[in-house]
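Below is one structure, written out as structure tokens; comments come after it.
Apart from one protein chain that is not included, each protein chain of the complex appears where it belongs.
Per-chain residue numbering starts at 1, and chain names A, B and C are given in the order in which the chains are listed.
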Amino acid sequence: MDKILKEIPQEVRNRAQKIKAILFDVDGVLTDGSIIYTNSGDEIKAFNVKDGQIISHLKRLDFVVGAITGRESALVERRCQELKLDYCFQGAKDKFQIVQDIAAERGLKLDEVAYIGDDIIDLRVIKNVGLGAAPADALSYVKDEAHFITKKSGGNGVLRELGDMILAQQGKLKQIIEDHT
Amino acid sequence: MDKILKEIPQEVRNRAQKIKAILFDVDGVLTDGSIIYTNSGDEIKAFNVKDGQIISHLKRLDFVVGAITGRESALVERRCQELKLDYCFQGAKDKFQIVQDIAAERGLKLDEVAYIGDDIIDLRVIKNVGLGAAPADALSYVKDEAHFITKKSGGNGVLRELGDMILAQQGKLKQIIEDHT
Amino acid sequence: MDKILKEIPQEVRNRAQKIKAILFDVDGVLTDGSIIYTNSGDEIKAFNVKDGQIISHLKRLDFVVGAITGRESALVERRCQELKLDYCFQGAKDKFQIVQDIAAERGLKLDEVAYIGDDIIDLRVIKNVGLGAAPADALSYVKDEAHFITKKSGGNGVLRELGDMILAQQGKLKQIIEDHT
Partner (left out) sequence: MDKILKEIPQEVRNRAQKIKAILFDVDGVLTDGSIIYTNSGDEIKAFNVKDGQIISHLKRLDFVVGAITGRESALVERRCQELKLDYCFQGAKDKFQIVQDIAAERGLKLDEVAYIGDDIIDLRVIKNVGLGAAPADALSYVKDEAHFITKKSGGNGVLRELGDMILAQQGKLKQIIEDHT
């Protein structure tokens, strides 16, 4: 997994070194941004199994993990519960306030928080946390503010990519892999 | 967001400068063109969250926004209502007539209207409005008539790309981003 | 639409010139090959709006159009009816026999029939009709037998690409486009 870090600039690695909480947007990050409706009134959302797998490793290592989304649906709540997230904020109007509240509650400084989002509503958080990230297919003016841009697009495992990078930098990924080999 | 305009030809920027209404096709534009059925008789459609976000900004800035589609389904109506579109025409036979009617009702000239579509039925509108656009994956003979071809394919945020370009050209995107940073 | 023909070899154009019937596989051709199930026992399939549009033009020009699939589901029947296909064979064991029967019923020679398929079960038809085609993402040993390989992958409008090419070669596409411009 050293290859993971090889292409990461030292300044981003320094930021990753301090992270104790990973927070994330849902649509366009955990998903590819598709808003899927059925004619009978149901809604559908596609998450990624690789994002889910990293959450379980992060939780075992005592990272704080949480989703913050401006939209609302029962299936996001279901995915949050399945992943046993520490936080699952839906209908968020001011994401930066929520991030500050979580940090305060956990006794974390903002530079111990990583956040990944893809749209205008995420800008303030991305700019002000320790490690602000955006998926490859985020809007250009969002990526301009991010410290780290994932190679993958939303829904294709961007949280996994961010989490793997942080765990690799903190020397924790090697152990996970060795335990399974 | 100046990068957004850098690659846009001046002639397209001149067209974008005048736009006061943005109208659009649904299948192949707001979606990737998938017609999705279930065995039990339901229908599914996947929209894009980034297209939805730009609509709210466009409405706050008093742009007229509307969907015009040749097909019909309850879920398009639902998406139209969620986005609070000014117009939501389904089962359209003559799209150019509808565009002319909307322009007349709003007191707009055709060169103040932008439209994005991807198939033969959209050709007359694309050719006759102020800014006729087509997604990257539209048919070649449709793209031949368009003033502006988005980099993205249908369903991946082509309305966002068109809207961002128009707002950037009119000097309105900068303000939106600054309000959120 | 002359660009459509520019890259087509003359031998393929000669084959396209004679076509009066266009028959096609469903999974991997009209769709991307996804077999989609729900936990509650339903099935889902995603077709492409651009394929549907070309069918209506082909029917108005008196082409015979039909689907032949080895699988079975109510939603394929629904799509066949929506597109008003002349034939909709499901659960097909011997596709070449079905193609021969259709040709006989319509008084067509095999070299007046085009067919597009993507797997082993389609090989005999592809090899023996006038214009045998395969999508870009068909198996290599299927593409080896095809006269024409579409640029697009299954589900992304391969029937449209095949139909547009045939109509362009027969001088009929120009008229359709002019009627809509």
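Throughout what follows, a residue touches a chain if its C-beta (ideal position, glycine included) is under 8 Å from a C-beta of that chain, and two chains touch if they have at least 3 such contacts.
If you're wondering where the values come from, they're calculated on a predicted model, not measured in any experiment.
In the entire assembly, the chain absent from the figure touches the shown chains A, C.
Note on the undisplayed chain: of the listed residues C:I121, C:L162 or C:I177, the one touching it is C:I121.
Within the whole complex, the absent chain has one touching residue among C:G28, C:G52 or C:G130, and that is C:G28.
Looking at A:Q53, A:N128 or A:Q170, the residue that reaches the missing chain in the full complex is A:Q53. Looking at subunit A, the residues touching the absent chain are 1, 3-4, 38, 42-50, 52-53, 57, 73-75, 78-79, 155-157, 160, 164, 173, 176-177, 180-181. Taking the complete complex into account, residues 27-28, 33-42, 44, 71, 118-121, 123-124, 127, 137, 139-141, 145 of subunit C touch the chain not shown.
Operating definition for what follows: only the chains that are shown with their structure count from here on.
Chain B has the C-alpha centroid lying closest to the overall centroid of all protein C-alpha atoms shown. Distance from the subunit A centre to the subunit B centre is 30 Å, each centre being the mean of its Cα atoms. Among the residues of subunit A, none is in touch with two or more other chains.
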